[in-house]
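The complex appears here without one of its protein chains, the remainder shown in place.
Chains here go by letter, A and B, matching the order in which they are written, and residues are numbered from 1 within each.
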Amino acid sequence: MSPLLTVEDLRVSFPTRTGLVEAVRGVTFSLGRERLGIVGESGSGKSQTGRAIMGLTPPHARITAKTLTFDGIDLLKASPRQRRELRGNRVAMILQDPKYSLNPVMTIGRQIVETLRTHRKIGASEAKERAIAMLEAVQIRDAARVFDLHPHEISGGMGQRAMIAMMLIAEPELLIADEPTSALDVTVQLDVLAILDKLVAERGMGLIFVSHDLRLVSSFCDRVIVMYAGRIVEEIAAQDLRNARHPYTQGLLSCMPEIGSDRHPLPVLDRKPEWAL
Amino acid sequence: MTAVPSAPMSRRDWLLSDRPQSRMQARLGRAYMTWRRFSANRLALLGLGILVLLIFMAIFAGVLSPHSPVTGNLAGARLLPPGSPGYLLGTDEQGRDILSRLLHGSRLTLFVIILVAVIAAPTGLVVGAVAGYAGGWVDAVLMRITDIFLAFPKLVLALALVAALGPGIENAVLAIAVTSWPPYARIARAETMTVRNADYIAAVRLMGASPLRIVLLHVMPMCLSSLIVRITLDMAGVILTAAGLGFLGLGAQPPLPEWGAMIASGRRFILDQWWVATMPGIAILLVSLAFNLLGDGLRDALDPREAGQ
Partner (left out) sequence: MTLPETSQMVAGRSKGARARGRAAIVARFLVVIVTTYLGLLAVTFFIGRVIPIDPVLAVLGDRAPAHVVERVREEMGLNLPLYQQFLRYLGDALQGNFGTSVLTTNPVMTDIRRVLPATFELATLGTLIGSLIGVPLGVLAAVKRGSLIDQAVRIVGLIGYSVPIFWLALLSLLLFYAQLRWVAFPGRIDVVYEYTFTPKTGLFLLDSLWQGQWDVFRDVFRHIILPASLLGYVSLAYISRMTRNFMLNELSQEYIVAARAKGLSETRIIWFHALRNAAVPLVTVIALSYASLLEGSVLTETVFAWPGIGLYITNSLQNADMNAVLGGTIVIGSIFIAINILSDILYRTLDPRTRAR
């Protein structure tokens, strides 16, 4: 079976006044219907990798790759229209903070229906039914009422569920989740993750889970990519993470506190300039 | 710690040093950075250039003017078109040289701008700083008054005021000043509220400084840069209002060469001698434009956060 997504030597750079800034410098991986985690600190290029696949990098950015295909479609050669038809329909993305990523003046329901009706020829009442069903699928009780609420009237956890509903309603094959729980209260993070996990498993989607949280990613994904300064420094199956070879990954792992061990002082993450080469 | 080696330093390096040796150097360095941001903006420089030219014109109006601004050559030089020998911009209905009148009129324009700024800005600054620092009912009352003035039609109120006080350039200045202080109070209050609870204000308070001292020496200076930007932008409007009052015959009285009044007197000849009303209008447009350009540039340079452009 050919992979859903193939990325080979992806590079994303931004021209600035002081010269070209390379955010992603030659990233290669492929993805089937599995859960892939991309981990890295801020500025490591993990989010830009996700956005480049979506086609959401700002217009002045330069994107090159040897291969960038989704289900056999060459994304770099695809017209803007073709890419738009993929977005939200076959490839979707969940953003970090529902407080900012939902349109404040539109009701939750309209925003979900909008995704559906952009990609499917479907009547208004049927779209509404399906949106409410989708809200129920992300375990929102009283979905018919939430349908008519504005984003500011619901909590962050519920907002992120609505976001998931909005992005999954057209039943995409690939979902990119960009730090989907980092802005949420710790208490609801696990709920949202559980919902996401269930839906991804049920619908057999491919998932790219972008996060700075190595532990979260390793418990949630099948495979983990560790990025540093725009490059992949390590690619490893989640269960083998303890055997990671790269010193940066080891450093990340050893930074995580463990119950029952008293380590003072906590180790500080080491960043060697040669890793960025 | 080792002493910084006193190697020869270019003046630029000295200014941009991130380890200034004195308060003076730090200040100059900051000023230099601001200037570099400002001067990167060509339109802002153009605005500054026009204003420098205006000041130059005002100072040397007496020397630069080829003719008298008030007494004209009624016999031989009435309503001459621009480019007539000796009269570069033409003459008006009393045979007066328009160029000379414009040059002298720049003094009146500067007079109005400076006086309005000197009256309105400190008034607003004090009201706003006191309201913001005192808080409570003082704040409530002062801000209600400010809001009331903000809700008024400025131009019409100025008109009514001049009508009561009697026409004249001093009264026009007063009327404009009375109607233009409220925005400054708003800005000063907002800035004061943000610095009021800052730690350094608490420190000054602990050292026993009186509220007056705190407001005057520690709070007000913090409001200055946003205030300067706002004043600069407002001056464009002040010039237009002053010219408007002049146009309606409420500002400077004849034979003073006020630009708005010059347009009013040229109005009668607009169909045949277009230049009489056109020239002073261009002067007003240029100076007002200059203030707008300068204000935009200052805002971008002094407050990069706010730079919406």
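Everything below uses one rule, namely that a residue touches a chain if its C-beta (ideal position, glycine included) is under 8 Å from a C-beta of that chain, and two chains touch if they have at least 3 such contacts.
Since this is a predicted model, take the numbers as computed values, not measurements.
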Residue, one of B:I55, B:V118, B:V138 or B:A163, that touches the chain absent here: B:A163
Sole residue of A:V39, A:L68, A:L102 or A:V200 that reaches the chain not shown, by the stated touch rule: A:L102
Residue of A:D142, A:D222, A:D240 or A:D270 touching the missing chain in the full complex: A:D142
Hidden-chain contact residue, picked from the options A:M163, A:L184 or A:M227: A:M163
Residues in subunit A touching the chain absent from view: 54, 56, 84-89, 92-93, 95-97, 100-106, 114-115, 118-119, 139-142, 145-146, 149-150, 152-155, 157-158, 163, 166-167, 190-191, 194-195
Where the unshown chain meets subunit B, residue by residue: 144-145, 147-149, 151-157, 159-161, 163-165, 236, 240, 243-244, 247-250, 260, 263, 267, 270-271, 274, 277-278, 280-281, 284-285, 288-289, 291-293, 308
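Quick note on the criterion: only the chains that are shown with their structure count from here on.
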Chain centre separation (subunit A, subunit B; CA means) in Å: 52
